[in-house]
Each structure stands twice: as C-alpha cells, then as structure tokens.
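Heads up, one of the protein chains got dropped from this complex, but the rest are sitting where they should.
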Amino acid sequence: MRHASSFLRSEKARMLSAPILPRALNEECGVFGIIGHDGPAAPIVALGLHALQHRGQEAAGITTYHDGQFHSDKQLGLVADHFNAEEVLAKLHGTSGIGHTRYSTTGESSLRNVQPLYADLDRGGIAIAHNGNLTNARNLRQELISKGSIFHTTSDSELFVQLTALSRGLTMSDKVIDAARAVEGAFALTVLTRDALIGVRDPVGIRPLVLGKLGDAHVLASESCAFDLIGAEFIRDVEPGEVIVCGRDGSLVSRRISAEAKNPRPCIFELIYFARPNSFVDGESVYDIRKRLGRTLAEESPVEADIISPIPDSGVPSAIGFAQASNVDYEMALIRSHYSGRTFIQPDQKVREMGVARKHSANAGVVRGKRVVLVDDSLVRGTTSRKIIKMIRDAGAKEVHLRVACPPITHPDFYGIDTPSKDELLASNNTVEEMRQQIGADSLAFLSLDGLYKALGKGPRDGDAPAFTDHCFTGDYPTSLIDQDKTESRIEQLSFLREAR
Amino acid sequence: MRHASSFLRSEKARMLSAPILPRALNEECGVFGIIGHDGPAAPIVALGLHALQHRGQEAAGITTYHDGQFHSDKQLGLVADHFNAEEVLAKLHGTSGIGHTRYSTTGESSLRNVQPLYADLDRGGIAIAHNGNLTNARNLRQELISKGSIFHTTSDSELFVQLTALSRGLTMSDKVIDAARAVEGAFALTVLTRDALIGVRDPVGIRPLVLGKLGDAHVLASESCAFDLIGAEFIRDVEPGEVIVCGRDGSLVSRRISAEAKNPRPCIFELIYFARPNSFVDGESVYDIRKRLGRTLAEESPVEADIISPIPDSGVPSAIGFAQASNVDYEMALIRSHYSGRTFIQPDQKVREMGVARKHSANAGVVRGKRVVLVDDSLVRGTTSRKIIKMIRDAGAKEVHLRVACPPITHPDFYGIDTPSKDELLASNNTVEEMRQQIGADSLAFLSLDGLYKALGKGPRDGDAPAFTDHCFTGDYPTSLIDQDKTESRIEQLSFLREAR
Amino acid sequence: MRHASSFLRSEKARMLSAPILPRALNEECGVFGIIGHDGPAAPIVALGLHALQHRGQEAAGITTYHDGQFHSDKQLGLVADHFNAEEVLAKLHGTSGIGHTRYSTTGESSLRNVQPLYADLDRGGIAIAHNGNLTNARNLRQELISKGSIFHTTSDSELFVQLTALSRGLTMSDKVIDAARAVEGAFALTVLTRDALIGVRDPVGIRPLVLGKLGDAHVLASESCAFDLIGAEFIRDVEPGEVIVCGRDGSLVSRRISAEAKNPRPCIFELIYFARPNSFVDGESVYDIRKRLGRTLAEESPVEADIISPIPDSGVPSAIGFAQASNVDYEMALIRSHYSGRTFIQPDQKVREMGVARKHSANAGVVRGKRVVLVDDSLVRGTTSRKIIKMIRDAGAKEVHLRVACPPITHPDFYGIDTPSKDELLASNNTVEEMRQQIGADSLAFLSLDGLYKALGKGPRDGDAPAFTDHCFTGDYPTSLIDQDKTESRIEQLSFLREAR
Partner (left out) sequence: MRHASSFLRSEKARMLSAPILPRALNEECGVFGIIGHDGPAAPIVALGLHALQHRGQEAAGITTYHDGQFHSDKQLGLVADHFNAEEVLAKLHGTSGIGHTRYSTTGESSLRNVQPLYADLDRGGIAIAHNGNLTNARNLRQELISKGSIFHTTSDSELFVQLTALSRGLTMSDKVIDAARAVEGAFALTVLTRDALIGVRDPVGIRPLVLGKLGDAHVLASESCAFDLIGAEFIRDVEPGEVIVCGRDGSLVSRRISAEAKNPRPCIFELIYFARPNSFVDGESVYDIRKRLGRTLAEESPVEADIISPIPDSGVPSAIGFAQASNVDYEMALIRSHYSGRTFIQPDQKVREMGVARKHSANAGVVRGKRVVLVDDSLVRGTTSRKIIKMIRDAGAKEVHLRVACPPITHPDFYGIDTPSKDELLASNNTVEEMRQQIGADSLAFLSLDGLYKALGKGPRDGDAPAFTDHCFTGDYPTSLIDQDKTESRIEQLSFLREAR
C-alpha cells in the first residue's frame, strides 16, 4: 500500500527516469566560494569548479552577488560545457560567488536539485552549496512540513535553507549555525550572503573544506587542487565544527557550531580515492600518500612478476609505489581511451558495464607472455576488475595478479559517497579467495587496515578513537543514522518531488 | 537606491529579459479541471486548455493525480505545441487533473512561474491553478517571509499555496477557504487534491468560472467554450464567493468563502473582449452580446457609408451587428494573415508594432473609392488603429470612419488583465476629437457607458451598485488596492525571484 | 521486388517519416526575388515570403548575393519562426536575393530539399527557387544520372540546377533557357546570379509570377499580395513562356523560352483557392472574383434559409457574395480558433482529422433553431464538411445546407498542388446526391463549370482552347504527363534521397 502523495513531474526525454530509491539522496559533490575579489568572481568560481569536476559530473551551478542582487545559473552537465562561455559568465555579476558541482544517482538528476540553493529571507538573500549527506534529513523534513514549510527539492541540502529561514538568529551566521546544529551527518558548506562568504564543516569533519587566499580575496574549496588552477595560496583546512565568516571587507571570523568538541574523523576515502593526486590534505601530497599505499601493499603482499601496471588512471600512483618497492618494471598494460568517463562515477549499472569495454584496451605488446601485476585503488563490485583481468589474459598474459591499495569495502556510505548497497559490495559477502575466483585473478590481495593507517602515518588504527571515518572497511559509522534506522516506517509518509527540468 | 536583494538567475537566450516592473504581475489566464472521468484526464485537460488558449499563450501546465502520486508537466509555448503528443499525455496518469494556460508580461516568462503550482502538505499534495490577480500580494508575501516562509516563484498565485500550507484547517477545503479569506483581489481557482477537485471564485466574481458535466465527471473551466470542445454539458456558473468541492465519488458540495455577501460584479471586459464568441455567459451568447454592442453603436453613432468592415477577427460580431442595423453592405476591408498572433495579447511593444504590418492587409479591391466604416471591439493605445486606417486610406478608400464597440478605456486593470499604464492609454489623456486626429480617422465614436449597460440588458448603469467590474471605463475599482497604495514604500523591501528557465 | 538502391538517412525524431509515395514530389510553393534594392535585400525577401506563407508552411529559404559571394539560410518551419531575427537577416548580405516558401507531403520534409537550390557553375554561382511541378522529372533524372550527374535532393526542382550546369549556353540566361526548354510541366522560377535576377514562367503559365517595383529595385513574386506588404508597386504579370532578366543596373530584358506560342492556361485553382483575397490576378481582385463565384452560386442554386455563413476563413468572400445575392443575413455559424493550422494544407490525414475538431467551433447562439446555409470554396474529401455539418446540427440548427463555390473536383493535379489520389476525391466516385448523403447535408450544390467560367468573365468554357488549367474539374491536362504514363516501369529504377535533417 502506498500512502505517499508524491509529485512526479514528467521529465524531458534526455533526463533519466529511474525510480527514486532511498539511497538516491547520497551524493558526492564539490563546493567553492570567493569573496573580495578585485574582478568578476564568476570566472574564478567556474575554474575552481572545473578543478573539482572529479567530485561530481552531473550538474554545476554558480551564484554571485552584486549590488543588492543575487545572480545564478545552474545547468546539467560538466562545468566546461556551460560555464566557459563568456556570455554566460558575464551575466553572473559581482566580486563574490559560490559554486557547486554535483553527482547523484539517476532519479534525482533534475535541475531543481542542482545547487547552490537560494532563498529570500527577511534580512536578505542567502545561497548555499553543500557537499555531504545528512543522516536525519527525512525526519527533519517531515517535521518542517507539518509546520507549514514547503519544500521545493528532494535534496537533503534544502534543510539548510529551510532551517536558516526559520531561525530567529539575529545575524546570518547565527542563522546558519542554528541550522548546522539541527542537522546530523556530513556537511561542508559554502554560503553566500550580502555581506559574507561563510564556510561550514561538520563537527566530525567528514567532508573536507580548505581556506585560501587569492590576492586580497578569501577562497574556500573542497580541495586544494582548485587553488592551484586559479593560482590561489593555500592557508589552512577549515576545522571540523568550524564556521568561518569571510567578510566582504577582508575580515575573517572563526566561530564554532557547538561548544562541545567531537573527535575529528575525516573521510579516509578522500585520501584513497576521491581527492586529486595533486591535492594536499593535512599538509601531505595525495600522490605521495597513494604511492605509500602501493609501497606498503608491495611489502605486505609481494608477487613475483615481470611487470607492474596500474588500472589507469586512479591506480597510477599506487602502482608506481608498488613498482618502485618491488623493483619490477612499471608498464602500461592497459591503454585508456580519452573518450569515456570514469567507471566508478557513472550512475547507471548498464552504462558502467559498457563503459568498461570501451574505456580500457589491453596493450598486447606489453603483456604477451608476461606475469602481470595490476594495481588498483579499490575494489567495489568487482565487475570492472573481472573484465579487465580477462582482457589482459586474452591479450596473452601468462599470469594476472590483482593488488588493491585499500582494505575490502564491506559497508555502504551514508555521508555523500554513492556506494552500492551491501548486497552489491563484493567484499561484503565473499572471502578474499572467493573474490579471487570471481574476478579470475591468479592472486588477489588487499592492503590491510593497519597497513592503511600505517601508510597514512596514523597506524595502527585506534579502535576507540580512530583517526578517520572508515566505516566502509569497518562498519564503524561516526554519527547516528536516524533516517536509516527508521526507513521502513517513514518511507510511506515521505513525499518526493521531481522537477520537470 | 536599491535595498532589495533579488535573485536573478540568468535565463536562456530565447527568454525575454525585460526588467521586472510592478505591473509585471498582472496577468490573464485560463483554468480548467476535471474529476471522476472514466478515462485519462490529461487529454481532456489538454483540449480544455486549447479551447482556452485565447486567454494566455505564453505557457501551459497540467497536473493530474493517480494512486497516491501527482504528475505534472509545464511548458512555455502553446498548448498544442506540447500537450498534443501522445507520449507527453501518457505520463500524466489519472482520471482527475487541472490545467492552466498563462499570459504575463516579459519579465515573468519563466518556467518557474508556470502553473499549476504544487506543494506537499502535511495531509497530502495540493495543486493550484489561478486566473486573476491579487491586490494585497506583496503585503502578504512580506509578512510570510518574515515568519520563515520561502517563496519559489514571483507569482502572486503562490500565496494560495503558502497560505494553504500554513492553515490549521482540518480538511483541504478548510485550508483553501482560509487562504481565500486572507487574499484580496480577483481569483478563479481550480485546485486538485487526492480526494477532490475544488473550484473557487472570489467574492466579487471578477474572473469567470463555470461548472459542467462530462458523463459522470465534473468539470470546471474559465469559459463554456471549453465544454463545447470536449463535449461536456454546461451546468451553471460557479457563484461569486463560492467554493465548490467536487469529490472523486461524484459528490458536489457548495461552501462559501465568507458569510457576508458582496455585490457581485463580474468583469465587463470578458464580455467585450476576452471571452470567445461561442462562449455563453449568464445564459447569453457572447456573439449575440457583441452584435448588440454593434447595433447599439450604430444607433448611437450612425455614419453614411458604402461598406461596413470589422477589424478582424475580434471586431467581426460587432461589425455584423453594426452593418445589419445600418443596412449597409458588410465586407472585409482587411484580410488577416493566419501566420501572426493576436495584436493585443503580445507582450512587447516592439513586437506589437511589427505585428500590425504583418497581420492585416488592406483589401484594395473592396475599399477603393469607398466610404469605409471600420468597427473594432476596443481602443487601447491607438497604435494599431492608426496604422490600419492609414493602410485602408492608402489602398484608395475615400473616407475611413472608426466605430468602437465599448466606451473609452481610461484606467488600468489590476485584476488579471495586462493593460498599459494610464499614460499609454489613449483615452486617458485625450478627448475623442484629439484621438480622432491622432488615429487619422474621418470620424470616431465610442459606445456610451449607458449604451453598453443597455446592450448588456442591465442599463443604465447603477452608480451605487454597478452590475459589472468596469473600472477601465469608470475608475470605480471593486476592491481595495493595497499593494498599489503602498507601492513606493514597499518595493524596496520586496525581493523577486527569477527562474533559470 | 525492389531494384532501387535508395539512400535513406535517418531523420530526427521531429521529422515525419511516412513512406515516399510517387505523389510526394507534388508541391505548392511561393517564390520571391529582388534586385537593385538600396538596402539589404534579406528583410524584404523575408517579408515577401511571409506574405506568401499561405502557399507553403513547411520550410523557407533565402539566398542573397554580395560582392562575389552567395549567402543562404534555409529552415523547416514558418518564415516568421526564423527569418524575423535580426541576427539571422544580418548574415544574409547584399542588395539582391531570392526566397522560397515550401509545402510538400511528409516524406520529403527534409532540409536537403528546401530551396533555393544552389550550384557553383563554371561562370559563377546560381541559385534557383521553383514553384510548380515538372511532369518529366523522373525521366530526365535517370538520363542525367546515366551520364554521371549526381543528384543531391529528391526534388524535381534540382533538374533546373543540373541542366543549367550542363548547358553550353554562353550567358546565365542562355543556360536557364536551355534548362527551361528541356523540362515539361509547371514552373515559375526566380533565379539569382551575380549579375541578375531572372524570372521564368512556363509556356502554359500554369503557376503565377508577377513583376513589381520597389523604388529602383525590381521585384518578382508569386502573388501581388507580397508587393502590398513591402510597399512595392505592381507592374505586370510575367507572361507565360517569358524569361525576364532584371539586371543589377536596373535594366529589364524580356526573352522567350521558345519561339512557338502556346495557349496560355493559368491554373484556375489559384483564383478559387490558393491566392490571397487581397491579391490581384490579371487586374482583378481575388476577393471580388470569389464574391462573384458566391453570387453566381446563389443564382444557380438558391435555398430558403435564415442565415448564410462561411466556413471560415477561405469561404468568407463567396459567402458574403452568396448572402448579398440572396438577401439573407450573413452570420458566423462557426468560430475559428487562431491556434490551429489550415485544414487543407496539413500533410497528414490523422492530423487533418483532429485538426477539424480543434479548428472550428459551432456558434450555438447563432444557429440554434435556424435554417443555415454554409458556403465553402471547394469540396475535396468531404471529411471536414461532414464534421462541420454535424457540429452545426448538434448545436441546434434546424436545417444545414452546403453550397460549394466551384465544380466537383474529380481529377488529381500534377502541377504543384498536393491533391489526394482519385480514390480519395469524393466527387470522383460519387454523384451529388451520394455526396449529400455522405456529408449529411439537407441539400448540396456546386457551382457549375460554365457558371465558374462565367463568373470569371470567360464563360462559357471553350472546350478547344479553355482559358484556364482546369483538369481538376475536367480531366483536361494542359501538358503531357510523361512520368505518370510510365510510372510502373520507372519507379523501380529511380532512387530517392532523404536527408538527415
């Protein structure tokens, strides 16, 4: 029986129309912001988002502020597909602005959900861009609806807007802090008001947020690689639980979401998979970190072989580390096509399957008659690995070994990474030997959990106060999962909105 | 000085981008609704909207309900441009639905403002289509924003949605009545909930709304001509101040917005200009009414001539009436192109000017050497008339006389008709003789106010309790004009939203 | 068995995809041209084509010449949909240009076939716009292909281009005359070269072409109504068999396709149906001609009635004539929607059927209890008439009589009018009484053939040398029908091309 009264607007043919699943709200995104620039903010925001494109390819949006007015443009597609046009950027007036690049699963791919979100409040407009996922979103949403609030998106991020509107805080940053206190889960926000650019990071610090300077302007971004592209200087990470208010006048005020301190646990997957190799996290080069993962892996699970090859491109740094530690030739056993997207980040299972065949080609000249070690950054469903191993074998390899530069992924994420359900996670239901058989490798080994912590300079893992959010490997979630716990009872009362475009 | 913090999203190239003017909220629209149909509602709603297309050509939308879910599709453009496609209609499931066809001035031509509007309320979804214009919209909007409501359109119609969401009424019709009580101005609504189709007409009855039956289904429409096209039977007008609740089970309950009765004054311009000639209003054929206007005009202001010609198409019935009363040959002095839109209803001045030249051609074969009487339904700016008279004269007419089948328009409308400002209304600043000179006619005459009431069977006009809303001729507005009175002080506090598309 | 090797490119979804039928090459179009204008030619050509829009609504194209280069733009859709944009016209440089507006049946609705057609010849470029249909096109096409010519359209008009390219004539007008001599059938051409605008009319003069002057510029158009819209002066008809060369310098040279004179027989259907009422043909107003058809019809087949009504809009002039001759009130029994296309001219049967219901509404206020005479310009399939008569009767008419202002149409056209096949022509297979029963009228009468000639001032018809091309009523075709005669044997060898868009 369905009680829900959902509003399903028919979407344009090119919009995907899969059913709305509970996990549809999980998303990985990138955020950016600038204030006090000595020129138009929009081209800087566009470049910043382009540098963060790997964090979400589905849609992008920019909101700027100039002289009493907010200007915004949001589009499905890549940043460079739309925000490289002069006439587009010219309409986004002002020297301050925020941006968002977004990934979500199919059902939610509507323009309505694209951020930044905006609202006219009593004291002026506010625009918000959110990376992360809330774990009490449904619960709060129902409460607000019962009090007369009207939601206009299906995004959990809209709660920030609605809560800010309802807050009795005197200043905009008071209101934003009120909202941040009410929610649970992962959030890194850039917020634009008439007077300030506000950065917010959740108390656990799950999603990253960094502060920088471009001339006199302050900039915020999900990753430091965005600063490189625009030529900005990295200052520091925004702290877990910190609210940083960058004034239009260059001032910088640091506030806290709450007085009580939590144990910070940044998401370990940023280091392993999401962040760009040239980003720095906590002062360390991500490329170096991944080479260390490869080195440690080679030490833990060596293999006699003729060549070491990455599964490109994400496996490259760990493969180089592995090869250097093994003293075996590094070669490209796989040639990657530049005309296909990244496998893991494509929303649809069918596309993903086809994507593999088209994305990598075996390099027969290199693998023929050789014992090949393939190094990858992670193993999720195993589908891609199975195909690649078969392809290498068909191209004449004598042996094919797979080494994975992180531990087995056994638990789904609820903080902004679109992981498959537990059933689809290969490591959730199989031993390493079963996995090896399924993917058809001659041998298979994962980096150990302690090896991972060690390679990251924090090992071995402290079970009572782990340094990272690592539930994907351990099941140890850093916050309560309110919506998950009540899924069955709540889903019937919840109404989703889908946008015409 | 501007204090307003407006949110201006850049619009697609094909969207017009004129500044948002106060009068931009004035609009003329058509609404439709059906419940209890024994087949899909959407194709019926589409045909009904097509029959009401003359009431608004800018955009159209349909919302249906089926089995716990609302389905909606809204598009810029004509009904037939989008809602004739089988695949479009097939997605709008359900046997009940409402629709809206919309006209507004340029600045507001965004998809975001297209109706029906929708909200998920605590007790289920609600969709609303509104014809008319509210006169206390800004005032109310500011009040609600200060209490934490977030508006998502710039349309005054959204107030119905927001007020309904905030109402503590127990039933949906209670909530709708709460909302209807809070607003001032003109409104004819069709409202769709899970259980009912609700029709609402403002206490003065400014905008029309009629009730009909199609088999067992109840239907609501702005005009009876929509019933003809779908083969429905006309039952009666929805009364001014009435809330009619058509249940999914075929039930019909009539409620009142308030206990106190107002003097009903339907808008006289529906009879003179807006309604289709084949519609019936209060049991009278609109075509017959207009012929009577022409006859009365011929009696009041006869002219010795060789031929009587309408300015097609809206002047046809009154010209036929004028010709029959004058016993002079009815001819077509102007040939209308079928590849241009209706002059009066095009939003932009520049388009309007060009439109004239392309829309009518002088029929030289008929006017050469003749004394020509042109009959038109109304005279607004005079621009079109001047050009047409010149064209007829250039084609060889000996004399050109203009007869206008209504009184001089001296005051703007605030109830849903997009009239020009007082400055642009020709009759507001000129005597009849001055107007004659400006348009270049040999003679010019208007139907008198009493002649108008007489031709409508209500004459002469009762100044204390006029039978019609007729402020365009008299300045006698039927409701208070709260927003207008405070325009200067309020405009600065008000924020408008404009949609990306 | 199919031997043909056809090249079918897949078309965009919005392109119609009916099979290519033999009659698919029949088409009705409008042509226009100007040379020597003292400003840009393109806006004038666009307005001229807009005035000729009734001759073809499927596509339009303009080609201009400036300083050694030809510029062209061709689009599916109405003239006003594309050629009203300043940026579009600005790219069509030059003070001379030609244009074409096109109608064809579905299978041929591709951009590839849209005219003007262009070719680079040895002596410079040539652009051609053609109204009419050739009757030896397939024959010639096969011959040229066997000699190495490559055709790029499926349009018979391309023969003019190919033949011109192959001609050994010394001048462009020599080449064009060579081409005109080789073809058989109906053709009115406007041709643009570096030095001249050339007008060509086939020896029988089937399709019309008129010459005019706009300041110092010479203009050519299918109908004089195009001159009215641009403010040009009508000079004279281009003669049947005449080739008129308008030089860039203002010169005007008249040449002949061949020495031998043929009996000119302009197409009678231009007068009855196609031409705009405000056009003049042979010095006579088309509106007047049609009123005379109505008058003669009233004299031949009077009927006792309460009101006379046209089937709008094409029946208006003959209904006015009929009403004046009958001394019965002229009324509008049908109200036409401005949001639907012209019934007869829509390509697809299904669209045509739906179109009727949506295009006309019965005006119950006028017909209730009355004896109604409907006057129409022609009767083709009878489908529309049957529906309209039923609609009027359902609206309460006591009697419904149909009067048709031309004789029964019994034979298809092969000269540029898209008539249905003989089987679909109602009059081809039925007596008048059978037709009356099928359409459900109380009485039915057609204008007689001699009445038609008489009303046109040429009557009665001279069977040996009829003044008009009138085979639709008589089966007396003015030229040989080479392709038709050999249809069966040739169709297998013929290859059609369809364009991607």
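For clarity, chains are labelled A, B and C in written order, and residue numbers in each chain start from 1.
Note that in this section a contact is a pair of C-beta atoms (placed from the backbone, for glycine too) under 8 Å apart; a residue touches a chain by one contact, two chains touch by 3 or more.
All values reported here derive from a predicted model rather than from experimental measurement.
S.K.: Among the chains present, which touch the one that was left out?
M.R.: A, C
S.K.: Among A:329, A:433 or A:462, single out the residue that touches the unshown chain.
M.R.: Answering carefully, the residue with contact to the hidden chain is A:329.
S.K.: Could you tell me which of A:142, A:363, A:383 or A:428 touches the chain that is not displayed?
M.R.: Going through A:142, A:363, A:383 or A:428 one by one, A:363 is the residue touching the chain not shown.
S.K.: Kindly note down the residues of chain A that lie in touch with the hidden chain.
M.R.: Residues touching the hidden chain, for chain A, are 47, 50-51, 53-54, 57, 78-80, 84, 225, 228-229, 276-278, 280, 284-288, 313, 316-317, 320, 324, 329-332, 335-342, 354, 357-358, 361-366.
S.K.: Given the full complex, what residues of chain C touch the hidden partner chain?
M.R.: Touch with the absent chain occurs at residues 2-10, 67-75, 88, 91-92, 111, 118-122, 124-125, 127, 145-146, 148-152, 161-162, 165-166, 194, 495, 497, 500-501.
What we mean here is this: only the chains that are shown with their structure count from here on.
S.K.: Farthest from chain C in C-alpha centre terms, which chain would that be?
M.R.: Chain centre farthest from chain C's centre: A.
S.K.: Take the average of all CA coordinates in chain B, do the same for chain C, and state the distance between these two points in whole angstrom.
M.R.: Centre-to-centre distance between chain B and chain C: 38 Å.
S.K.: Counting in whole Å, what is the centre-to-centre distance of chain A and chain B, each centre being its mean C-alpha position?
M.R.: About 49 Å separates the centre of chain A from that of chain B.
S.K.: Hunt down the residues of chain A that sit against at least two other chains at once, touch-wise.
M.R.: Within chain A, no residue contacts more than one other chain.
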